[in-house]
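With one protein chain removed, the remaining protein chains of the complex are shown where they sit.
What follows is subunit A.
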Amino acid sequence: MLRQLRLCLALLLAALALAAPAHAQGPDIAAIVAKLGGKISFPDTEAVIAELAATGDPAAERPLRALAAGQLVWRDGDEAVFIATSGAEPTPLLDPVTGADAGTAPKDQLNKIRIKNSIRTAVDDALAGLTLRADDPAMRRRAAENLFAAADPEGIDVLDAALAAETDANVRAVMEQARAAAILKSDRPGADKEAAVTTLTARGDRPALNALTAFAAAAPAGEAQEAAARGAAQIEQTIALWGQAQNIWYGLSLGSVLLLAAIGLAITFGVMGVINMAHGEMVMLGAYTTFVVQEAIRTQVPWLFEWSLAIALPLAFLVSGSVGLVMERGLIRFLYGRPLETLLATFGVSLILQQLVRTIFGPTNREVGNPDWMSGAFQFGQMAITWNRLWIIVFALTVFAALLFALNRTPMGLQMRAVTQNRKMASAMGIRTPFVDAMTFALGSGIAGIAGVALSQIDNVSPDLGGSYIIDSFMVVVFGGVGNLWGTLVGAMTLGIVNKFLEPYAGAVLGKIVVLVLIILFIQKRPRGLFAQKGRFVDA
């Protein structure tokens, strides 16, 4: 009955508004607000609130908020309504609709409009309804989401009214979901509820699941209740599916980090059979190069900051690559054919590099900033995807593709592969194997430097950065098999995903241990890795 009355009133007001365009809507609000003057009952107050809500005019927001805050007063005598924000004597008054200054009045002539909790709730609903009509679609959407969370049957009418006026399809969908959630709590007939269940099932996220399970548990048995239970089960399934997808995503992200760290190692180990224990330190040098570049940019040319990573990439490649070249020429070439001693000597180099960086930059973590395009996250389905992870995956795959191209399509790559497959034969064909060795080592080290630029975005830049990746990188290379880049890719991604899938069951540390044990067992089966190089050889 009340509802029809409200509708009539709204229509009447709308007609008035049409009939008197010169007044616009301002006077209407003012007229409705004026009804609050004088002693009125709570139901009357609620009726006025409903009236205000029905206007759908954002101008009604100010008096409503003031009412809920208990700041709405009426003056003795003319029963005019004002906003009084302070209790000073004489009290300054504001116009309830425009918020303009409206003079002052003695305190004892002002009567506060009484409110109680139900009034506050009514005001909240009305406000939600009002923001449902806001000009900004994002605000409308937010209001609808709030109503969805509240799931109050009282809000159905407001939503209906808003739906009738809504043009944006996305906002409309959210409104319909909010309406469905409210219907499930109302005493509407079963058919309505079944439709609501369908809408919520289509939404398919955790809040929808909660609404459905609550309904399925509370409602009397019936078709709607069964549909809700079915819908809840279905949503649970999709949520679990998205959980797996999220796990795979995290795994790919970890895998791409491993790939970046290990790929340079795969080259040096695969081509030269040299275990470079200082590989992690090459990564660290790349990260510190990024730090230095960013510091220089910050102090000299701050507007270049967004480009700092692009500038750091070639520099990191050069820094790590030249350190690698010096290492190869000055140390490793004397130790060819003695892999265990190479391992020891390069480990010594790694200690020296670590201590060098610690002496220059200090033992603490250094701050490397993320450019804007690397920070933040976006929602994909039910997964949150951070931009830096996404870019690192893209970057790792790009580096992989570039390396694949360099090895398979350039003369230098051809020579490298020749040396990998048969050093003596390559030498006999006129390939300068020492030169190829030096270039290969520089390339592998340079790639480690590039990896350092990427890792500086997601990890602490400290002198120990390299040490934390070296064992994982070796695991990737050993698992994937040497001399084959695809093996490294598959190895890195597999290890990343397995790690992330084990984490929920075993915890991060235990998961890592399990992975190590699995690799040790795997090596038993295939001592030369997943993608072992084919050929005839006898070891030792």
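The working rule: a contact is a pair of C-beta atoms (placed from the backbone, for glycine too) under 8 Å apart; a residue touches a chain by one contact, two chains touch by 3 or more; residues count from 1.
Just so it is clear, contacts and distances are computed from a predicted model.
Novice: Just to verify: the chain that's not displayed, which of "Sulfite reductase", "DNA-binding response regulator", "Urea ABC transporter permease subunit UrtC" or "Beta-carotene 15,15'-monooxygenase" does UniProt list as its protein name?
Specialist: This omitted chain is identified in its UniProt record as "Urea ABC transporter permease subunit UrtC".
Novice: Just name the one of A:296, A:402 or A:517 that touches the chain not displayed here.
Specialist: Final answer for the missing-chain contact: A:517.
Novice: Pick from A:102, A:233, A:335 or A:397: which residue touches the chain that isn't shown?
Specialist: Looking across A:102, A:233, A:335 or A:397, the contact with the absent chain belongs to A:335.
Novice: What residue numbers in subunit A mark contact with the hidden partner chain?
Specialist: 273, 275, 331, 334-345, 347-352, 354-356, 358-359, 423-424, 427, 471, 474-475, 478, 509-510, 512-513, 516-517, 519-521, 523-525, 527, 538-540
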